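One structure is given here, and the rest of the page talks about it.
Only one protein chain is missing from this complex, and each of the others stays in its spot.
Chains here go by letter, A, B and C, matching the order in which they are written, and residues are numbered from 1 within each.
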Amino acid sequence: MKQVKLGIIGAGRIGKLHAENMRGLPQAQVRAISDLYPDSLHSWADASGLPGVRVSGSYRDILDDAEIEAVLICSPTDTHIDLIKEALQAGKHIFCEKPISFNLRETAQIVELVKAKGLKFQTGFNRRFDHNMSRVQELVRAGRIGEPHLLRITSRDPEPPPESYIASSGGLFIDMAIHDFDLARFMMNSEVVEVYAQGAVLIDPVFAKHDDIDTATISLRFASGALGVIDNSRKAHYYDQRVEVFGSEGCLSIQNDTPNTAELHTAAGVYRDKPLYFFLERYTGAYVRELESFVQAIAGGADVPVSAYDGYQAELIAHAAKLSLRERRPIALQELEVALQQQQ
Amino acid sequence: MKQVKLGIIGAGRIGKLHAENMRGLPQAQVRAISDLYPDSLHSWADASGLPGVRVSGSYRDILDDAEIEAVLICSPTDTHIDLIKEALQAGKHIFCEKPISFNLRETAQIVELVKAKGLKFQTGFNRRFDHNMSRVQELVRAGRIGEPHLLRITSRDPEPPPESYIASSGGLFIDMAIHDFDLARFMMNSEVVEVYAQGAVLIDPVFAKHDDIDTATISLRFASGALGVIDNSRKAHYYDQRVEVFGSEGCLSIQNDTPNTAELHTAAGVYRDKPLYFFLERYTGAYVRELESFVQAIAGGADVPVSAYDGYQAELIAHAAKLSLRERRPIALQELEVALQQQQ
Amino acid sequence: MKQVKLGIIGAGRIGKLHAENMRGLPQAQVRAISDLYPDSLHSWADASGLPGVRVSGSYRDILDDAEIEAVLICSPTDTHIDLIKEALQAGKHIFCEKPISFNLRETAQIVELVKAKGLKFQTGFNRRFDHNMSRVQELVRAGRIGEPHLLRITSRDPEPPPESYIASSGGLFIDMAIHDFDLARFMMNSEVVEVYAQGAVLIDPVFAKHDDIDTATISLRFASGALGVIDNSRKAHYYDQRVEVFGSEGCLSIQNDTPNTAELHTAAGVYRDKPLYFFLERYTGAYVRELESFVQAIAGGADVPVSAYDGYQAELIAHAAKLSLRERRPIALQELEVALQQQQ
Partner (left out) sequence: MKQVKLGIIGAGRIGKLHAENMRGLPQAQVRAISDLYPDSLHSWADASGLPGVRVSGSYRDILDDAEIEAVLICSPTDTHIDLIKEALQAGKHIFCEKPISFNLRETAQIVELVKAKGLKFQTGFNRRFDHNMSRVQELVRAGRIGEPHLLRITSRDPEPPPESYIASSGGLFIDMAIHDFDLARFMMNSEVVEVYAQGAVLIDPVFAKHDDIDTATISLRFASGALGVIDNSRKAHYYDQRVEVFGSEGCLSIQNDTPNTAELHTAAGVYRDKPLYFFLERYTGAYVRELESFVQAIAGGADVPVSAYDGYQAELIAHAAKLSLRERRPIALQELEVALQQQQ
C-alpha cells in the first residue's frame, strides 16, 4: 500500500503524540522528526516503537527531504509563520497546530498564500474529531433539532499552565477559548458576527500580572440570528468539555467522557470517578482521526476538513473577545476586519 | 392545633393550585377565595374537596374578614400594587406572586411600606423551594465547591404563551427570566452588579409585534467577582430548568426531573420519556413548600424565606436586562438605581 | 360530589399513611379508624388535619357503621382472615395489606368467599402503582420490547426489621419477596410455573435463629417460557427497587428514584445523594394511586386493579420458594396446588 511520508517539526508533547499515533495509521509513515533539543528523541523513538524515525536538530532536514510530502508543525506559535512559509516554499502539505499565529494580519496572509500554492493546509482543531462533538454536529446538520437557536459551550481546563506558558500564551481567548470559537462555527454552521466577553481573575493573581484572565464568559451572535454562550475556567480539577445545541425542534447535548462507568452506591451516597483529566485522555481518538483525515486528504486529494480559513476565523473571534473585554462593549467582527484592511 | 387562616385573591390557575395545596397543610386553612368571575368556583371548590371555602366576587370580602390573617395575591400583575396597599392597610400578611409590579419605583415603595407595617411579605419565587435547586444552594452554602466562580442557568418554557398574554406580560425578562435572576442571587449568595443581554425573535414573529423577544442570553457579573450566563427560550417542547454552579473546588449541577426513570433499549437506540412538561408538573412540591414556609413564618414569627426586597432586586436586574438589550451595552445596576432616586 | 366513606382497621404506620393520603382524594372520606391502642390517635388525627375522623378501640365500631362502604385492613397479618370474613359479612368492600394470610388454604378460601359475596377486594401490592414500575409494564404491554424473554428484579431493603418483627414475619419470601412475585406476574403478564430459591444468612445471625434468611436469589420460569431472576437483601443502606424486562425487540429497565438530581463534581470524583431511603419515600405516590383506584372501583363499579386472586398467586410463589429453599430443588407450582387440594 502506498504510504504518505511525513515529517514532524517540534517534538514537544503534541509532536510526540502525533508521531506515536501514526503507528496505528498504515497509510502514513513518519520519516523524520526535528526539535531544537533532539538529544532525548532517540531513546523516545526507540521506546515508542518508532526506531525507523530519523531524528534531527533542524527542521531544514525535513523540508529538504524530497521524500517527505507533508509536515506537522508542532513548534511554539511564534515560529509558525516562518515555518509555514518555508514549508509551502518547499512544496509540503501542512498540518499546523492552533493558533496559526498571534497576528491576525499574518494569519490572513497565510490563508492567501496557501490558496496560491494549491497545497493542503489543515489547522489543528482536534475537537471537531471528538466522537461526542462530531456526533452532535452530525445530528444538527441532519436537522434533528430543526433550526439552531442557542449554543452553550463549557470549556474548562483541569489546572492553570505554568507562569512561563501564561506569559507567552496570547491570553485565555487566543490560547484556550479559540477551540470553543472553532467549535461554535462547526456546530452552528453559521459565522459569528458579534462577541461580548466578560473576564475575571478568580483562580490565581499570576494571570493579572500578565494582563490575562482565568475565568470568562463569552456571548456570541451568529449570522443566522442564533445566540450562544461560552464559559471558561483555567481550573476545574478535570477537563470539562461540554456542548449543547438547542433548536426549534429539540436540544442536543453531551456529557464528559469518564474513565469507566462504575458507580459505587453506599450509605454515604453515590460515587463515580471524575471525568478524564485533560486533552491527552479526552481527545485520544480525536487526535488519531484528525491525522487520518489529513493523510487521506493528501492521499486522496480531497479537501482537508479544517482549513487555514477556519483557523483565521477562530483567531478573528478571539481578537474580538479580547477587544470586548478591554473596552467593555460588544464587538462586531466586521469592525475588526475593516480595521485590518485599513492597516494594509 | 392552631391553624393560620388565609384568603386567596385571584382564582386563576395558580390561585386554585395554592388552595388545593393547602389541603395537605394541617397548619393552614383557606377560608375564602375571591375572583372577578366567581361563578365556576363553587363547583371547583366542591370537586377539589374544599367545600368549606367561601367564594366571593370581591377581594374586599377577604380583606374585611377579621379572622383572615394572611392573603395570597394571585391576580394579574397590574392589580398587585393596589391590592398590596389595601391588604397591608387591613393588617394582613401577604404572599404575592412575581413580579410585584411592572414599575420599579412602585415596587421599591412596597418594600418600604412592608418594613413600616411590620407585616410578613413573601414574594412567589417558587424555584427556591425546588428539591433540586435547594439542594444545590445548600451544598454551595456548605462550601462544597469552594468559592463560586461561574453560574450557568438554562430556563426554557415548553411553548409560548398566547398573544394576549405576551401583550401584557412585561416581556421575557420581567415575565420569565425574573425567576432566573432571583435564582442567580439565591445560588451565588452575592448581588448582581452588571448585566448584558442578547435577544432574538426566532420562534414566532408575534413577539416582535409586541416589542418582545422569544430567545435570549444574559451575562451577569456579581459583586463577588463571579460571572454568570443565562439562556432562555419560549419553546423547548418541555420545561428545561437547569442550573450549574462552578467554584474553586468543584461544580454542582442538576438535571431536569422526568416522569419516570424507565429506559427502553432497542436496535434503534435508547429512549426515555422527556422531562416534565411545565411548572405545574416540575414544581409541584416547590409550591407546597413555599406555602408551608409562609404559613410557618406567620405561625412561628420567623422571617419569610423570600422577601419583598428579593422581589425588588430581581425586578431591578430584569429592567437592566431590558435596557441592555435596547442600548446594546452592559448595564451597571447602580446606573438604574441612581436614575430611580433622581426620579424621586 | 358523592364521596366514598371508608374505615381503617389498624392504625400502624401504613394505616395512618392511608388516612393522611385520603386528605388528597376529594372522592374519598375517612370516617373512622380503629386500633387496639387508640389513645394516641386523637392527637395524631388533629395534627394530621383529620379532626373529623372518629377514633375507636374496636374494629366492630367500623363494621357496624352502616355509612361506611369499605374498610382498609392494616392490622397484623394473623388477624386478616377473621377480619376479612367479618367485613364481608358486614357487606363492606375490602382493601387488605399483603399478605392476605400465612396459610395458603385460608387465602384460597377468601378468594372464593369474595367471589361469592360479589364485593370488591383489593390486595395491597402498591408497587404496581409506582410511576416507574407502571411505565415499564405499560410499555411491555404495548409490545415495545416484543415478546418478554427475561425478567430481572432487584429488591433490597435499607436495613433489617427488628427481631420481634422477624419472628412473626413469615420469612423473607412471604414478608418481602412477595412484592417481587406479584411484580413478576404484573410485568410478564404470564403466570409463574416453577421456582428455585437460594438463601443465605450473611447480614445478621438473628435471621438464622428464626429459621429465616437475609439474602436470597430466586429463579423463575413463566408459563410463556420466559425466565426470571430476583435478588433480595435485607440491608442495602437505601431502598433498592429495580426491575428490567428483556424481550425479543428490546429491553426496559428503571433506576431508583433519588431525592434530587444534584451532582457534585470535584477533584475526588463525582458525588450524588443516594436513592430514597425506604418505601414511605419511594412509594409515596404509589400509595395514593392504589387508594384512588380502589375508591374509583367502588364509586364507578369497575374491577379493582389487584384482586384477591393476585394476592393468592403471590403467596403461592412465596410458599414454593420456601419449599425450594428447604429441599434444595426447583419446585413446580402445580405440585403445591395438588397438595393443597389433597389437604381439603
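Note that a residue touches a chain if its C-beta (ideal position, glycine included) is under 8 Å from a C-beta of that chain, and two chains touch if they have at least 3 such contacts.
None of the values given here were measured: they were computed from a predicted structure.
Shown as candidates are B:K5, B:K274 or B:R329; the residue that touches the absent chain is B:K274. Only one of A:L17, A:L88 or A:L252 touches the absent chain when the whole complex is considered: A:L252. For the chain missing from the display, the contacting residue among A:R31, A:H265 or A:R329 is A:H265, taking the whole complex into account. The residue touching the chain not shown here, chosen from A:S48, A:S190 or A:Q296, is A:S48. If you put the hidden chain back, the residue from A:L25, A:A90, A:V193 or A:L323 that touches it is A:L25. For subunit C, the residues in touch with the chain missing from this view are 147, 149-150, 152, 154, 156, 196, 198, 200, 202-203, 215-217, 219, 221, 225-229, 231, 233, 235-237, 240, 246, 248-251, 328-330. Annotation for subunit A: contacts to the undisplayed chain at residues 1, 23-26, 46-49, 131-132, 135-136, 139, 144-145, 249-257, 259-267, 273.
By the touch rule set out above, subunit B reaches the unshown chain at residues 237-238, 240, 265-275.
We take it that only the chains that are shown with their structure count from here on.
Of all chains shown, B has the CA centroid lying nearest to the centroid of every protein CA atom.
Rounded to a whole number, the gap between the C-alpha centres of subunit A and subunit B is 42 angstrom. Each of residues 249-251 in subunit B touches at least two other chains.
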